[in-house]
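In what follows, a structure is listed as structure tokens, so that the remarks can point back to it.
Omission of a single protein chain aside, the complex is shown with its protein chains in their original locations.
On to chain A.
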Amino acid sequence: MSKDNTILEELTSKEYEHGWSVNYEADEAPLGLNEGIIQWISAKKEEPKWLLEWRLKAFRTWLTMTEPKWANVHYPKIDLQALRYYSAPKQKKSAKNLDEVDPELIAIYERLGISLNEQKRLEGIAVDAVLDSVSVATTFRGTLSKLGIVFCSFSEAVKEHPELVKKYLGSVVPMTDNYYAALNSAVFSDGSFCYIPKGVRCPMELSTYFRINAANTGQFERTLIVAEDESYVSYLEGCTAPQRDENQLHAAVVEIYAGAHAEVKYSTVQNWFPGDKNGKGGIYNFVTKRGICAGDYSKISWTQVETGSAVTWKYPSCILKGDHSIGEFYSVAVTNNYQQADTGTKMIHIGKNTKSRIVSKGISAGKSQNSYRGQVQVMKRADNARNFSQCDSLLMGNRCGAHTFPYIDINNTSAKVEHEATTSKIGEDQIFYCNQRGIATEDAVALIVNGYAKEVLNQLPMEFAVEAQKLLALTLEGSVG
């Protein structure tokens, strides 16, 4: 036991790898939130009038809403007036292509291990890099545009493809959806926009990399992915933030639209700063992610590996509207120290013969709390709906908690819904078995955890899977209680 504790201590005292910050000249909005700020942001981004009005409408709705309290997380009230809603690194001029991007900014991403230099990149991933409030660079745009694929920052999309943005913005996550979605709708700064035309299979992984650098800044990005009929895209999202004593807010919205026979795969490796071992600092991650399988035979698949954030509040969901559509949710959520995660999914079956699958693996260590909260709803006309849910929890240490709140609401006789959940710790017999065969305890734990999470990790694209596996080992290795 004492040895395990030492390992655990060593591990938890390990510095957050991406905890550094860089001083660069930034263009910032004044602190606080009011209609003036929204107009300021909108003007800064040279947005059309309809978007400003949309923002203001969202803001007015938001004013009437109250912060949700139902999640199983506890944190001090966030003073939204003490935040900065816009911060952008000052660039000498707007960059038309990669060569014109400030080398300083490229260096920040190099340091994170994200090379924006196309030649150096692994074949097959296009990146949109978002620093604080704005997108700094998007790679491989030329290659993609030949296929008719639009992959750019949200602000550019507003300027270049206003008709698409206008059509789909808020169509999946309406501005009135919830407190944080409304806030995001009012103040969102940038994000990625991706449009795959009919019948096109995107040849490379598209990826967004989010980085919060400035202090006292909230990050509110908005991602919109539109996959027209018979198209395919795999999308990755990664995120890190510097180590700061105060908590920072991240409230993003991701919307996915999938047409008939389209398939969208969305993978996230979330590694925001989780706070130090005493629970100080860290990101509040309040995210609304939702996809709609609008056409028949469409498919949306969410895969997430959640290792960071002080508080996570996130439910990537699928609305299965088209007949025969499929929704999937694979998640590994790891919490350590004082982290709290309340995450899960919603599968709304509306169309006939729709299928959904939920695999959620929670791992809690230290004094953390990990909750799965999910809903499977089968509407009256959703004949032959099928759902399988599995949520397992692994506990390490006797001061952590694992909770499950599954809601199953069925209104159709032909629905087949299964839900399974188990909670346990790593068995001493399992460790002993490994020890016997010459595997040290900490390696055995890493082995067991990796095996436990494999079902989800297997869903990740190769590069991400490697990163995720490393992250898992880093967060938990040796922390057997």
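Note that a contact is a pair of C-beta atoms (placed from the backbone, for glycine too) under 8 Å apart; a residue touches a chain by one contact, two chains touch by 3 or more; residues count from 1.
Keep in mind that, in the parts below, contacts and distances are computed from a predicted model.
Taking the options "Putrescine transport ATP-binding protein PotA", "Fe-S cluster assembly protein SufD", "Cytochrome P450" or "AtuA-like ferredoxin-fold domain-containing protein" in turn, only "Fe-S cluster assembly protein SufD" matches the UniProt protein name of the chain that is not displayed. Screening A:129, A:200, A:225 or A:396 for touch with the missing chain picks out A:396. For the chain missing from the display, the contacting residue among A:31, A:56 or A:408 is A:408, taking the whole complex into account.
In the complete complex, the residue from A:35, A:79 or A:420 that touches the missing chain is A:420. Chain A meets the missing chain through residues 70, 378, 380, 393, 395-425, 481.
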